[in-house]
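One protein chain omitted, others in place.
And now, subunit A:
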């Protein structure tokens, strides 16, 4: 068992005439082994041999059955053969179907083998005391890696790489998420810069309420809030919004002033206040010696703001001068002049205004005058137009009236004309009708006269003509009778000719005779005969002729019957070469049957057909032979075709024969 294959060695002997002889030698030890075993076990030889035989037989049988079962599942023809011809096969097949052998494939086998081997391997290793790792990793500890371990190694490596990738991806994702959060927080942080002030203020307020001193926290602390805290603070942004609005009035003193211009409608941010509006200029105290210009132009303040502004500037100048009383006296004169000038300006303004007003009134008057004139003109024009339209309408109306009158007159004339036409027509018709009446009367009179004449002199001529006609008829009848006789004779002759051709001892074409026969038979009105002859004419039988009966019989006896009897035992379907050869051989040993033997098998049918042929009954023989089927029928095809052709021709001729008999009887009877 250890040396499974014999090792052969070649020894090339010296060349001998170009031939290289190769000889084989086996190991010497093996021969000694065999000799040793043979020397040791002569007494056990028979039992060893028997066991070997039994083992091999059992193995072969099992392999055959199981292999046959698998093959049967995959190959339907073998399945049928297997099931029918081998004992115990159906039970094996049933067992196989129950266990699903028919759905087994090569891959299943390989997978199962692999699983089995790996399971066994792990089991053995477990038994031997090695640690068995989880089936997922299967990292080998032995230095000698087998193919499976290498596979597992690759698998674990791939797995680890995948895991690493997964964690990397997760870490990256977390980082990105953090960064995003940070950016949002920074944006929000900028927006709520001011809320830090809010916090401080709130704390301040609380401190004030609680009476504690408030320590202003450095802004650095506020900026060190972590982004994580930014988010909760952002949430509070909306909340403290109303709070600082309320906290503002509670402040002890505003700390920050918001000097930047605000957009419309917005409040300054909390903690800031609007700068104080610019102070209005303080009016001078009434106890000053300097004259004030402003009161002088007070009444014009509403219409001439420029003047008031000017006045105000002058007043301010005056107030400034009040501060330096030294220059006050000098300025007094100037101020007086200024005051006079201003009042003069005001009066001149008024005058100008009045002038403008008067001018405007004048222009307005002129315009009204113009427009009234225009209105009058337009009125006159309108009146003229109206008058002209009136005259137009009236003339149009006159015209219409005249047109209607003429149209009506025309219509009346037309009516008159048609009526006169109709009356004329009627008169004409009456005249024509009278004319026709007269003509008819005259023709009738003429006819009557002619009749009289005829009755007299022409009567005799009539008789003569009638007699002649009778004679004619008789003659015609005779001729038709003669013709019919001739035709029947012709038909009979043609029929006899065709019969002669068909019954000739050799095969002869009878196309010409058939043509003559058809011609002879066509003049009679017989549908059956005509149809039969037409069918006969259409086939190829007249061109090649039909087999004489003797030939058919001899043909059957010499070649057809032996050939068919040799194929007699072949099954109808599924007959291979072996079946044919078996039939060939066995038919040599069958009993020859003769006469009218009953039975359905091929040989009996052949015997019956032969009997009928001997009786010259082709029809019965053909009928018998037509009942065969399968290979025998195939062999008989030619003979059956020939026999059928002959029978067809015979049948057609019989029909024509009957028809000819009938017509001759009719002729004989009719006369």
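One rule holds for everything that comes next: contacts are C-beta pairs under 8 Å (C-beta built on N, C-alpha and C of every residue); 3 or more make two chains touch, one makes a residue touch a chain; residues count from 1.
We adopt the following convention: contacts and distances are computed from a predicted model.
Per the UniProt record, the absent chain's protein name among "Metallo-beta-lactamase domain-containing protein", "Integrator complex subunit 11", "Two-component response regulator" or "MICOS complex subunit MIC10" is "MICOS complex subunit MIC10".
Between the chain not shown and the residues A:381, A:558, A:590 or A:614, the one that touches is A:558. The omitted chain makes contact with just one of the residues A:155, A:489 or A:623: A:623. Contact with the undisplayed chain is limited, among A:338, A:520 or A:567, to A:567. In the complete complex, the hidden chain is touched by one of A:125, A:489, A:508 or A:580, namely A:580. For subunit A, the residues touching the absent chain in the complete assembly are 22, 507, 544, 547, 551, 554-555, 558-560, 563-564, 566-567, 573-580, 623, 626-627, 629, 631, 634-639, 641-642.
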